[in-house]
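Note that this complex is displayed minus one protein chain, with the remaining chains in position.
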Amino acid sequence: MNYELTAKVLLLLPLFSALTILLLHKLLREASVYVSLGSAIICLICSVRLLLSPPSGDSMEGMLLPFLNLPGLKADFGYILDKQAIGMMFIVTFIGFLVHLYSTAYMKEDDARPRFFGALSLFMFSMTGIVLSSHFVMMFVFWELVGLSSYLLIGHWFKKPEAADAANKAFMTNRIGDFGFMIGILCVWALSFVGTISDKPTTTHALAAPEQLLATKMANSPTAVTTEGADYTGDIRFSTLATTYPKSSSSSIPGWLLTLAALGIFMGAVGKSAQVPLHVWLPDAMEGPTPVSALIHAATMVAAGVYMLVRAQVVIAASPLAMDVIAWTGGITALLAALMAVQQNDIKRILAYSTLSQLGYMVMSVGLHAGEAGMFHLYTHAFFKALLFLGAGAVIYACHHEQDIWKMGGLKDKTPMTFVTFAIGTLALMGMPFMSGFFSKEEILLAAKHECWGLLTIGVITAFLTSFYMTRCVVVTFFGKARGEGANHAHEAPMVMLVPLMLLAAFSILSGYGPVAEKLKALKPHGPHGDGAGLVMGLSIGVFVLGALAGLKLYWGKDKDPLNIPLFANRFYIDQIYAMIVKIFQDRLAWIVTAMDTIFADGLAARLPTAVACRVGRTARSLQSGQLQGYGFVFGAGLILAIYLMTR
Amino acid sequence: MITLNHYLVVAAMLFAIGLAGVVARRNILTIYMCLEMMLSAANLTLVAFSRFHLHDGLPDYHAQALVFFTITVAAAEVAVGLAIIVALYRARQSVDVTTVTKLQG
Partner (left out) sequence: MPAPLFYLLAFITLGFGLLVVLARNPVASALSLVMCFSGLAALFVTLDAYLIGTIQVLVYAGAVMVLFLFIIMLLDIKEEEKKGQRLTAVVGGMILAAVLTLQLTSMAGSFPLAKTKLDDKPLDISAASTAAKDKNHPLHSMQMIRKDLDAGKLPDTALMGQTLFDQYPLHLQMMGLLLLVGTVGVVVLSRRDTAKEESKGA
């Protein structure tokens, strides 16, 4: 099997599809849907083949396209095919393909379908780019590209002001995270010099700070940078991080720099994976079409943060402080988002907060030195959350674009297939024993138990809340009687939409088991976590049952929400607080800018030249009197001057 | 005795008088006459130089040919200029140049 060709196809085919649709959508019209779908199918076939016959030695690397080649930084577009990449690639292409298929039906009445599928292809390109990335710079490039395609897709219905605002919000919030990511990458780059130099004891001890190391290294001779160390000197490749990156702070490397690098990298993940405090964009992103929410804002893109953190595990592991920050950020996100989900009424928003909560789990597990557990949860979560979103899409479709769960109800008879698959996804998410979510969640909780009791508590509470709000969601949506016009006339979604649901439902169950899980598991198991597995298993089953019972008890047969907790419903007022902070800063900034504007722009830059020009103009104007005699006088004076100059 | 210098001084004074008239007077016809005067002053210098630069004992007729041309051009110019003055008068009912300030910036 030609791995390089496969990698190229995976990366470039979606790009080709996106460009074709972009350039020829007028010509292709309906056909652009099939262009996009075709590229998704081929990508899926490629990644399945990769999954079935992975490269020997579990990892291989290669070059795709020369990009940057500077002294001290060689960053060509390359690919890396290891277990993590192949597993993630399967998720991306599989769910991507199903979403493409689902969208052909879901978006049938949309006039802008070519644009939608073009953006979808662009997203596939960007996402495969992230997955294949062999180093930080390439990942950053595609990182930005997914941001762009996410922006395009959230704002697909840009005529709706909410959608346009949500797209802007997502993009800007991600900017903050990406800025930190960039700082992190620069730090990693600088530190990688230290890693290579520290092999040579002569230079290491003479210098204290990596900046100085870098400076002297650059100053000594630029040729040394390129020739020394064979090909890479300033190394940002993932594959060599383990050997070149400093393991922990030593005399030559200050701890704060390692922490800065780790937190910078983590900040990128905070933005992309919507962790507190940058989580605000994800719920709003639900304004996009539902298949997009399933693909981008549940299964793949938001998980890219976790994927990246696991890739850069060496970097973050070098700083214990950063690890704690990451674990607690994840834990707090998980808990807060679960609390917010309890009081949401919009079916997609419930799922969005649930996604936030599960992403919090994954991040927490990365912070707990259990990246492989995080990745495993990422995989299982991708299946059942995509299933839930697509199921929600089918429900919304069935109820004629009604999204409020209190206006649904009694759908289990009208849309049986949707109900069954949605229920499977819900059970998987709740962590019912023998479903995939159970296994992955348990691994995370196990890791938490070993590292920190506080986080275990948070994890367990979150699991309880998850069980509770998902029960609420299902009970209110599918049981009871129809409470809205849309629900009265609900009808089952077409087969094209149901097939993806069934496939995903199958994977939601299977992905926790034997061969499938083994294929997908990114990394080698972290080693036995020792005992306590029984305790954790007991706990998670306990909270699952408790949450489900509480949900059933509270919501069975109810027509409106018996609970009313404004704090949760209003999402802890975080959006409002942000708006206030932004407003205060904006006012201050506006004041300063106004002052600057009045003094510099208006005063020095505009008024002063204007005044000078006016004066000069007025003076010059008086010369232009229009009086013939005046001109005669000037002519005579000029004549005299000319004669004077000639006879001088 | 009369030298070339005498003629040149007369020409210079005539030219200066003409220039003074152009600058000082407001009647456009007078100004025009003064212009003709300046032109004639220039002709005088040409003729004077031609008389003093003898070729084989004869005046320099090239200079006089130039004077001939100058007078011809001046005649044409007077005709056109007077037509313009007439047109101006029709438009403004005045020949006072101080009222003609269309070129004022």
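Each chain gets a letter, A and B, in the order it is written, and its residues are counted from 1.
As a convention for this text, contacts are C-beta pairs under 8 Å (C-beta built on N, C-alpha and C of every residue); 3 or more make two chains touch, one makes a residue touch a chain.
Since the structure is predicted, the reported quantities are computational estimates derived from the model, not experimental observations.
Participant: By the contact definition given up top, give the residues of subunit B that touch the hidden chain.
Facilitator: 1-27, 29-30, 32-34, 36-37, 40, 43-44, 47-54, 56-59, 61-62, 64-65, 67-69, 71-80, 82-87, 89, 95-96, 98
Participant: Please give every residue of subunit A in contact with the chain that is not shown.
Facilitator: The missing chain touches subunit A at positions 629, 633, 636-637, 639-640, 643-644, 647.
Here, only the chains that are shown with their structure count from here on.
Participant: Need the CA-centroid distance for the pair subunit A / subunit B, whole Å please.
Facilitator: Each chain's C-alpha centroid was found; their separation is 88 Å.
Participant: Across the complex, what residues on subunit A touch subunit B?
Facilitator: Touch residues, subunit A against subunit B: 620-621, 623-629, 632-633, 636, 639.
Participant: Tell me, which parts of subunit B touch subunit A in their complex?
Facilitator: Per the touch definition, subunit B meets subunit A at residues 19, 22-26, 28, 31, 97-98, 100-105.
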